[in-house]
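Every protein chain but one is kept in place in this view of the complex.
After this line comes subunit A, so read on.
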Amino acid sequence: MAGTGEGKKEEADYKRLHSFPLIRHTDMPEEMRVETMELCVTACEKYATNNESAAKMIKESMDKKFGSSWHVVIGEGFGFEVTHEVKNLLYMFFGGSLAVCVWKCS
């Protein structure tokens, strides 16, 4: 029992430690990157239980700010291959288990 208790604690620990937003791959310019990252973090925190709404929020804000045809995928386990406009891709991790991929392609 102690083992599992410890295990849970560790899990919680690492989730806590690993919950900062970590950019895995991006080719966005600095400003855009920061803004997008913050937007993603806000959205994910707001709609922590509903990935679809979070994605919707991100996509609409990106469309307004940076031009049309953004695509957003949020999830915990997926693979993808996308074609994106150069300098308009952000792939990041957040919250220890969420992966967010945002790209523009009209």
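In this text, contacts are C-beta pairs under 8 Å (C-beta built on N, C-alpha and C of every residue); 3 or more make two chains touch, one makes a residue touch a chain; residues count from 1.
Everything that follows uses one rule, which is that contacts and distances are computed from a predicted model.
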One chain of this complex is not shown here; going by its UniProt record, which of these names is it: "Extra-large guanine nucleotide-binding protein 1", "Dynein axonemal intermediate chain 1", "Translation initiation factor eIF2B subunit delta" or "Proteasome subunit beta"? "Dynein axonemal intermediate chain 1"
Which subunit A residues touch the hidden chain? 14, 17-18, 22, 24-25, 75-86, 89, 91, 93, 96-99, 101, 103, 105-106
